[in-house]
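Structure provided below as structure tokens; questions to follow.
All protein chains but one are shown in place.
Going in written order, the chains are labelled A, B and C, and every chain counts its residues from 1.
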Amino acid sequence: MNQLLWLIPGAPILGALIIVLLGGFLRYRHVAVLASCAAAAAFLTVLLAWLNGASNTQPLQQTVYTWMAVGDWRPTVGLMLDRLSLVMVSVVSGVGFLIHLYSIAFMAKDNDFRRYYFFLNLFLGGMLLLVLADNLLLLYLGWELVGLCSFALIGFWYRDPVRASAGRKAFITTRIGDLLLALGIFLLFSQFNTLSLPVLFDAISEQWQSNSQLAAITAFMIFAGAIGKSAQIPLQVWLPDAMAGPSPVSALIHAATMVTAGVYLIARMHPLFELTPLVQWTVAAIGAVTVLYGASSALAQNDLKRVLAYSTISQIGYMFLALGCGAYAFALFHLVTHAFFKSLLFLTAGAIIQANNDEHDIHRLGSHGGHSLLMHGCFLVGAASLAGIPVITAGFYSKEAILTAVWPASTGQLLWVIAALGAFLTSIYIFRTYFLLFHNSQKADSTSPTINGLMAWPLYILAILSITAGFVEFPAGWSGPRLWSTWLENEFSAAKHPPLATVYVLQLIASLLPLLGVGIAFLLARREKAGYRIPLSDFLRDGWKFDATYKIVLVGGYFKLAHFFKLIESLLIDAMLHKMTRGYKVFATYCRTGFEYGVLNRGLNGLLSGLRFGHAQLSTAQNGLLNRYALMICTGAVFLLGYWLW
Amino acid sequence: MMYWLSVLIFLPLSGALLIVLAWHSNVVMARRAVLLFSVAELLIALGLWWFADPGSDGYMYIVRASWIPSMGIQFLLGMDGLSLLLVLLTALLIPIAILVSWHSVKYHWPVFAALLLAIEAGIMGVFLALDLILFYVFWELMLVPMYFLIGLWGHERRLYAAYKFFLFTLTGSLLMLVSILGLYFIHGEQTGIYTFDYFALLHTDLPDTTGMWLMLGFFAAFAVKIPVFPVHSWLPDAHTEAPTAGSIILAGLLLKTGTYGLLRFCLPLFPEDSLEFAPFAMALGIVGILYGAFLALVQEDIKRLIAYSSISHLGFVVLGIYAWNQESLHGAMILILAHGVTTSAMFAIVGMLEERSHTRLLSRLGGLLLPMPRLGTMLLLFTLSAMGMPGLANFVGEFLVLAGVYQISASFAIAGAMGIVAGAIYLLWMYQRAMLGEVNENPAWRDLDLRELSVLAILAILVLWLGLYPAPFLDYLQSPTDIIIELNTVVTTGMEDASH
Amino acid sequence: MIPLSHSLIIAALLFSLGLLIILVRRELLFILMGLEVMFNGAALTAIAAGQYWKNADGQILTIFLTVVTAAELAIALILVWLAFEHLNTTRADKLNLLKDNIDRGPP
């Protein structure tokens, strides 16, 4: 098995290679099948790994070759498959494979399919490389590779400049995070002169005692990298725009895998983070804030995919929250379930949007759009799981686990409240969307589109998974299997949880909130449909007028809050980015005009004109007058004689 | 085995003569001949590579013949790992330059070909010569053909650019000549042996200030060539006006001779003074990196943009060289190769675009990925490599350089890393403006033909190879690096002893 | 017996006188005369020195000098005559067609 490890990232990369080399000769079907087979190969290898890797606690390792050899430092292209990475590769390759299948039908009409599948495969390879890397250098390679592919796929329809710019924005924004990550890596390297992860962890644990400043700085830099990739505040701006890409891409890259790379990174580096409670708390805090931010922003969206984008942001916020509270296992747990239900949502959304010729607006989709039962069902399942409808959905279990683990952490109560609030909002916005989409009284009866089989299967599978995936880990204090935490326990120390009494109370609240949210969402949706023809402010006022119950007031407040957040984003952060870029350009222009031309070239020309002046002066002396020449000779002679007297 | 080194130099030279004399009016024959000669050269270089043992420390091949004994000038060539790789690069880029200008050079092909071969000979000599006067001879020898290449086949303001190029580089190299002479006489007075032999001069102990001045003389010549920040202003003009082949050779090889000079002569001959000078040099490197990146963003002319990006990249090289430790030196040397390949490829692509559309202005391009997917993809690859995408050539170099610099000073490393982000910004901006967006209709757009594709493919393979498996190259760089490192340690220990 | 210094001074005066003539006069013939005077100054020095050192070199020198300068002046005279014939002038300041005309070259 050790020797087969390379196949996991290798297969998709090979696929990409074949596509780029022979793509010209292949038809659509061949390319698509080839790409899917590459993904399948990776997935099968992972299953193989499960068969004989899952049992033993010893990580599988393979050194493919020595990447570079500098003195005694020889970073290798080495793969390491412990349980953490096993989880990741399973999710990535599994979801990846499904989305390849889905794309076969989805992209059938597009002429640029070669580029699409090339980058999709490349992305898969890069992502698998990222999670399998046994040293930070290789990890960084995968990290940048997936960034590149995301850039290329966001701007897939590059002829629309807005989309092209969206790709650029994503790439550059994440690059800022990557810069800090790289600096963190340099720091580690300059300290320990190695980048191999196992060695590094030993070195860290023995050389750095906790709260050491270096550790804090390094951890912070790596955290910054994670923030960039995972679209957390303040680097989250790129993700909503990233929806410019095709829906499967959004599902794979911007929901299931790439954006969770940050989570993986922090989980992977947890020995470092555990040294610095401060940074750990920051992680949690940022996570919490992001949860709130994402959820509330999602509340006000009208573009279907943007709703999902914001919800992704907030869901990843949950994972960070868990990481910050040291509940790494649960963070991963949520990562997995989220991968399932969020990609389910995205794929369904994609299907709906494509079926209604690229209509994104939920109101119009609701009023005029048609959809099949399958879409309806899948969306419902996904929404339920996202909202964490108690007991029956996977989302519930992972979220519960996180919430209970949050409580005992420092300022846990506050964080818990925020998180719970987030959960509440989540169910509101997702079900608002759901109701707007599917329960539309005055729907214009349109032909309900069907989904062809190849597109349907992934939906089925994901739907099942997003229900059942939760049952591997029952919340604290429940009688039921805890496969997940037990299975990961020698990777991570088990998460603490408060005394059972508190736990039950918390769980009660946390599981009631989503249901509550669904109710609110239902009402809200009705209101929106009712108040659809009138502007939003009026509608609010209507809300106020209608039933002055406690909840409605709350809802109105939430709307305000949501708009406030939208405002913040649109005004502050985007505007700031614009400002920065503009200032940068101005400065650069100054350098060009001011210095380059002003000083350097002018100096040069000054020199030249000086020479020219000298030439003119001397040249006037050459006036062709015999006596002058004679005089010159005499003066010369006098000068020479004068030398002796002097 | 040894005499092959001299063959490396004299083969192209004789080729140039042959072409001028025999086929100065027969374009077809001239093309065949020049390709033949350059490929033969490449084969010889590959052969030398094949038989060279990476483990061997010091020089794998040495040729020593008496030339002007009365002045202690010899015909002394030597090849160690560094020069081996650079010779390979040269031998590779010249045929590529020829293929690129196959159709783009409209008149006087034979003369053009002869000049290319002459340049090749000069550059080979520079990379091989170990006698200071011999080195200087080749150093000048490679200027003249380059001057004519720009001055005769260039674009609108070619004369201005050619003069600027020549006068800048020449002033620098003349200062170096004075330094060489100074070194010669000081060594002569100390030991009574008047020689320009590199190995002999290595162990000259120089009085402080004099050493510094001599070192500066050398540094001036190399800094102009590299080019280091304040003396860079010839480069953009030269690049803009030069024909494509000229740009390729300029960016791919001539700039490298400067960095090679630093590694081969400036540091080993004057370790103490170089060490004293290192902080300033590194600062210059940083300024170059950021300055080049800034200016690249606001260029309209692609060639100018790439020119400024080279200033930025070579800033990294200087930074790495003067950081003076394992990683940084390896990084610098690899980056020399990587930049050579990447930038030449980009210039080649720009040349192809220009052949089709007769413009280099970004504002006139746009959306070209649609009509020319192959070209667009290739450009993307090299752009990514230039912006330091891991897995591609430049990343290895830049990473090693920064990793090395970090150990000297974090702030320098951070500034350098900023440079990388800036690089991402202007390169993506360039790529988007040229390749993405609404297509700019022009009947001339046709995708790469086989010749162009194969040229770019070779370079692409190299970029991937350097990025994914640089180990074989790094092996050759080990012993040169060790030698330079050793100098550093010797000096520092010496200083400590002095302080105690 | 005149001391050497006297004759040397006279000679020096002659020499500078000739030089002066050349500098101030614009007429080619006068310039030639000035030349002649300078030569004579030199010749006088030679004679005086020869008599002072009591050896023949001085005389030899003088003879050579006279012959050679005669030849030179002959040719010069021919040239002046040519100038008179072709350019109708024998003034030095008319002969100033050969000179730098300051024109702006390339930058």
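One rule holds in what follows: a contact is a pair of C-beta atoms (placed from the backbone, for glycine too) under 8 Å apart; a residue touches a chain by one contact, two chains touch by 3 or more.
Quick note on the criterion: contacts and distances are computed from a predicted model.
The unshown chain of the complex is recorded in UniProt as "NADH-quinone oxidoreductase subunit N", chosen from "Nitric-oxide reductase large subunit", "Branched-chain amino acid ABC transporter permease", "NADH-quinone oxidoreductase subunit N" or "Malonate decarboxylase acyl carrier protein". Of the chains displayed, those contacted by the omitted chain across the entire assembly are A, B, C. Within the set B:127, B:184 or B:234, the residue that contacts the chain not displayed is B:184.
Only one of the listed residues, A:478, A:504 or A:629, touches the absent chain: A:629. Although one chain is not displayed, its contacts with chain C can still be listed: residues 4, 8, 11, 15, 18-19, 22, 28, 31-32, 35, 38-39, 41-43, 45-46, 48-50, 52-53, 55, 57-58, 60-61, 64-65, 68-69, 71-73, 75-76, 79-80, 82-83, 85-87, 92, 95, 97-100, 103-106. Listed here are the chain B residues that touch the chain not shown: 20, 24, 68-71, 107-108, 133, 136-137, 140-141, 143-144, 147-148, 151-152, 159, 162-163, 166-167, 170-171, 174-175, 177-178, 181-182, 184-185, 213.
Although one chain is not displayed, chain A still touches it through residues 611-612, 614-615, 618-619, 621-622, 624, 626, 628-630, 632-633, 635-637, 639-641, 643-645.
Criterion: only the chains that are shown with their structure count from here on.
Top contact pair of chains, counted by C-beta pairs, is A-B.
Relative to the whole-protein C-alpha centroid, the nearest chain centroid is that of B.
Centre-to-centre separation between chain B and chain C, using Cα means, comes to 63 Å.
Between chain A and chain C the centroid-to-centroid distance comes to 97 Å (mean Cα coordinates, whole Å).
Looking at chain C, one finds that residues 107 touch two or more other chains. Shown for chain A are the residues in touch with two or more other chains, of which there are none.
Residues 605, 608, 612, 616, 619-620, 622-627, 630-631, 634 of chain A touch chain C in their complex. Chain contact summary for the complex, chain B toward chain A: residues 164, 230, 233, 291, 294-295, 297-298, 326-327, 330, 367, 369-370, 373, 377, 384, 389-391, 395-396, 399-400, 402-403, 406-407, 410, 413-414, 417-418, 420-421, 424-425, 428-429, 432, 435-439, 468-471, 474-475, 478, 481.
Note for the complex: chain A touches chain B at residues 20, 65-71, 73, 77, 115, 137, 140-141, 143-145, 148, 155, 158-159, 161, 164-165, 168, 171-172, 175-176, 179, 182-183, 186-187, 189-190, 584-585, 587-589, 591-592, 596, 600-601, 604.
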